[in-house]
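Apart from one protein chain that is not included, each protein chain of the complex appears where it belongs.
Each chain gets a letter, A and B, in the order it is written, and its residues are counted from 1.
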Amino acid sequence: MTPDTLLTLAVATLLLPLCGFVLMIFFGKRLPRQGDWLSTSVIAVSLGMAVVILAAKIGSYGGETLTLNFTWVDLHNVPLIGPLPIVLGVAVDNLTAVMLVVVTLISTLVHLFSIGYMHGDIRYSRYFAYLGFFSFSMLMIVLANNLFLLYVGWELVGISSYLLIGHWYEKKSASNAAIKAFLVNRVGDFGFFLGIAMLFMTFHTFGLREIFEGIGAGRLPFESNWWLTAAGVLLFCGAVGKSAQFPLHVWLPDAMEGPTPVSALIHAATMVAAGVYLVARIFPLMTADALLVVAYIGAITAFISATIAITQNDIKKVLAYSTISQLGYMIMGLGVGAYSAGFFHLVTHAMFKAGLFLGSGSIIHAMHNALHHENDHATDAQDLRNMGGLRKAMPVTFWTFVVYTLAICGVPLTSGFLSKDEILAGTLAFGGMSGHVIIPVIGFLVAGLTAFYMFRVVILAFLGDHKDAARFSHLRESPMVMTIPLVVLAILSVFVFYSFNPFDASDSWIVRAVGRPDSVVPPSMAAPSTEAFEEAAHGLHGTAMLLSLSVAGIGVLFAFVTYYWRKINADAVASALGPAYRFLLNKWYFDEIYQAVIVNGTLALSRILRWFDGNIVDGLVNGTGWVTRGISSVSGMFDTYVVDGIVNLTGYLSGVGGLALRKFQTGRVQSYVIFAVLSVMVFYFVFRLI
Amino acid sequence: MQLYDAVFFVFAFITLVSAFIVVFSRNIMYAAFALLFTFFGVAGLYVLLQADFLAVTQVLIYVGGILVLLLFGVMLTNNIVSVDIKTGVIQTIPALALVAIVAGSLAGIFYSTWRGTVAPPGTVAGTTTALGGLLMTAYMVPFEIVSVILLVALIGAAKMARRHRKA
Partner (left out) sequence: MGSLGTVWSDFLGWLPHVQLAHFLIVSAIMFSFGLYGVATRRNAILVLMGIELILNAANINLIAFARYGGVNLDGQVAAMFVIALAAAEAAVALAIVLNIYHRFQTVNIDEVSSLKE
């Protein structure tokens, strides 16, 4: 397959979901079954093409990057800069090829799942249209070879997320959550945009390869190393927003208001992974300081969300915080330099997290139906405390859910074990090389917490007995349309597809395909080179594995002790640690702090500005109007008295003159005699003087 | 001053004073009789100017004809109860001003222009014959025309002044 064919396929993969979106938006409602088959088949075709691309790329073009550029607009000669064509394009390298498959695969499975889950929904066709639009946007992010198209795709996924979170917009909490997601993302996007602008100002191009070449040649933003770090951190801001890192993580839990398949696709597997993808893309220009910031943010995020997850009672909220925590893991992995590990974890996490969400969707779907049967509209179908014993009613859901949980806890023989291990080894290496030991400590601590709260979910939902027997009798396994994706994802959570060695993925195809790119940063600012890092990590692999297994084991044990064997009373612990428990339950009060400081601050500022506008600006405008009225009344007076006065005066003078001259017409001949003689005398004197 | 000059001043005085009375008197009869004296004074001036025929003609026509006519007119057009027939005047002041201007200008012109004109020497013989000759020769046409005018005036005046019968 020639490069051109491959690139054409890539573009086709990108544009097919867009066509699907357009068709569904305009004609969706009129198609049979409202067109769900159309959306699903379109994304399935894209999946097929993505697989072909991946195979061809890794098979034939191993280490190359295939690029297709086009000049979007040519600004010709710009003063002080010279010729400035804006060149955009797509590029396929291994990172992109793998992401293509991940995105289209998860999207296809979610489409399939939604056919069952969203059955009878009031905006069925529009939902599928938006799913297609999201797929297109995400693929644009993945395919872009320049920051401009990447930013466009970035914003478009933001819009898709907004539209899909607010799918049931009649519910106030849903529409609020959609707005919150968009606004919080905007904060991150602002930093992202500043970074892009800074790089464009320096290099006059958006293309990543050109920027890397420029930095490698020694040109730095504003001629300073510090600004290079700043550029890196600013670009990372976008990832902080999109991947729900601290401090912009607050939108993700609220985004659970959207339909569960949406949560699976967007807020577990793909969109939130876009941030991780971005960091991977801009990795070559990150200085050591920037990477340190990245690592710490990732670690802090992982820690905070893991602590919150252990207290939550809504199954989707637990999964949401788990997602934030795992994203923190990926970011942390990239930050410490474990590039391939971080990316690998993105791929494996996409599979099992999507599976976890779809599984929870299956549970919620069954709970809803059961509650509906009993006309119970008050009980929360998503609350863990209302579940129990579901393994008997929904076996497929149960077993696949167990597989996902094992993967996320990092149990051997799963894909998650491989990726998590790589990251933890990387953090150990980083801690050893740089002295920032808190990072690996957090890494292992979070692993333990993850195991604890995930098994808590499994125990509370599936094991034990259901409280309400009547309700339990109505619980059914979900239809095939929903269980098949679960099975597929469960299969993909096993180690086999990624590495033939279940305990070490260093030699796997994916790690070798997506290797860490060389940094173009000047050596004084760069992180330890790839070789040095690989060496350190390799040696610590065994240590990491042992530590992670023991920590995970402790976590699982604790979960069973507390929730299954009931040796420790969770409620007693909660009330004993009252303030701490409430702190965690209320999500570290982040929302409250943001509300008080930022939201209220902005509202106060807007009130001040409104006062200014209403009193001063409007005052000026009113003043101008008042002055104009004054001037016009003066003008009017002038017109009335002076102008009209002159006119009246003229008339008056004419009248007076007429009255005066009338006196000459006496009607008496003798007067005329006098006038005549007088005239003669006047003539005489005039001519005499002349 | 010779006799000639003294006589001139006498007749001039008579003429002007009478003219003054004619114009300024409120009584019509006084005015009419003053006019009589004016005509006589003028006749005297004519004599001084060696126009003997005209002096006599002046008296005959003016006094005998015109003045009598005027008196007839006065009598016929007033309700005469007594001799005092009063009349009024109008716009005296403007007229006075005008008259002053006119008199002043004319007198000034005459004085300044002909101050030094002296009479040719010698006296002229009676003018009657000469005038008659001129009338019949040089001024024949005007003579005839004036005759026609007099005829027309006679007929016209007679016609106009007739008592109208109510027809």
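Observations on the structure shown:
Here, a contact is a pair of C-beta atoms (placed from the backbone, for glycine too) under 8 Å apart; a residue touches a chain by one contact, two chains touch by 3 or more.
Since this is a predicted model, take the numbers as computed values, not measurements.
For chain B, the residues in touch with the chain missing from this view are 1, 4-5, 8, 12, 15-16, 19-20, 22-23, 28, 31-32, 35, 38-39, 42, 45-46, 48-51, 53-54, 57-58, 61-62, 65-66, 69-70, 72-74, 76-78, 87-92, 94-96, 98-100, 102-103, 106-107, 110-111, 114-120, 127, 130-131, 134-135, 138-139, 142, 146, 149-150, 152-154, 156-158, 160-161, 164.
Although one chain is not displayed, chain A still touches it through residues 667-670, 673-674, 677.
FYI, only the chains that are shown with their structure count from here on.
Between chain A and chain B, the centres computed from C-alpha atoms are 133 Å apart.
Interface residues of chain A, counted against chain B in their complex, comprise 668, 670-671, 674, 677-678, 681, 684-685.
Contact residues on chain B toward chain A in their complex (touch as defined above): 90-91, 94-95, 98, 101-102, 105.
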